[in-house]
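Right, one structure below, let's go through it.
Moving on, here comes chain A:
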Amino acid sequence: MHLALFIIFGVFCVAGALNLLLQRHPINSALSLIVVMSSLAVLYLLLGAEFLAAAQVIVYSGAIMVLFTFVIMLLNAGKEERTHGSRLAYIAGFPGAAALLGILTFVFLSRGGDFGQARLGEYIVTTSDLSRVLFRDLLLPFEVTSVLILIAILGAVALARKEH
Partner candidate 1 sequence: MLNDSILTWITFMPAAGAVVVALLPRKGRVIQWFSLLVTLVTFVLSLHLPAHFDYAQHGFQFEENHPWISSPAIHYHLGIDGLSLWLVLLTTFLAPIGVLVSWRAIKARTKEFYFLFLLQQTAMIGVFVSLDLFLYYGFWELSLVPMAVLIAMFGRNRGPQAALKFFLYTFLPSALFLVAIIWLYAKTGTFDFVELQSRLAGGGFAPEALAWVSLAFLVAFAVKVPVFPLHGWLADAIQEAPTAMAMVIAGKLGLYSILRFNLGLFPVQARAIAPLMIVVAVVGLLYGALVALAQSDMRRLIAYSILSHLSFCTLGIFCFALAGLNGAVYQTINEGLTGGALLVLVSLIYERYDTCDMSMFGGLAGKLPMLATLYVITSLALVGLPLFNGFVGEFLVLSGGFPVHPGWVAAATVGVILSASYMLWMVQRIFYGRQSSLVVHRPALDLNAREHIMLWPMAVLMLAMGVLSPYWIKGIETGVGGLANAPAATARATFDAAHHGQPARTEAVSMEKQ
Partner candidate 2 sequence: MVPTSYYLVLSAILFSIGVAAFLVKRNIITVFMSIELMLNAVNLTFVAFSRQWHQVSGQIFVFFVMVVAAAEAAVGLAIIIAVFRARNTLNVDQIDLMKL
């Protein structure tokens, strides 16, 4: 059951990611990304992260991606042109990406025993568990995040403001 779910949504994830890569219209890519994120939310649930699953759907798939689509629409972005800006990106990048994948996979699989097995419902983090740590041990980072958001607002205002 767990494995089946993992495989189904795992495949969704990868398919969505690949679709993001292959689609030429940004809107399609954005939708693919939403698929990935939603599938990830399911995987979070499988791993017992209830709150995160919800947050993933609300914040990521919801807020952030809406922002993306909004901007896509705003800028009226059309299909990508297949320009040839850089060969280095392929020559260096793809082997790099492939090597990254290879190394990471190798590390994870060869050391697979160290990480144990994930069982459904074995370890469920409730929101209260989460907040206990978040508002005590990690209070400061949480507070500091406000500065981050302040900056984001400031920046968005400053940059997107139309010049006269």
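Everything that follows uses one rule, which is that a contact is a pair of C-beta atoms (placed from the backbone, for glycine too) under 8 Å apart; a residue touches a chain by one contact, two chains touch by 3 or more; residues count from 1.
The candidates came about this way: all candidates are chains of the complex that A comes from, given by their letters.
Worth saying up front: this structure is predicted, and the values here are computed from it rather than measured.
S.K.: Given that all of 1 or 2 sit in the same complex as chain A, name the one that actually touches it.
M.R.: Every other option belongs but stays apart; chain A touches 2.
S.K.: Give every residue of chain A touching candidate 2 within the complex, in rising order.
M.R.: Per the touch definition, chain A meets candidate 2 at residues 2-3, 6, 10, 13-14, 17-18, 20-21, 26, 29-30, 33, 36-37, 40, 43-44, 46-49, 51-52, 55-56, 59-60, 63-64, 67-68, 71-72, 74-75, 77, 80-86, 89-90, 93-94, 96-98, 100-101, 104-105, 108-109, 111-112, 115-119, 122-123, 125, 129-130, 132-134, 137-138, 141, 145, 148-149, 151-153, 155-160, 162.
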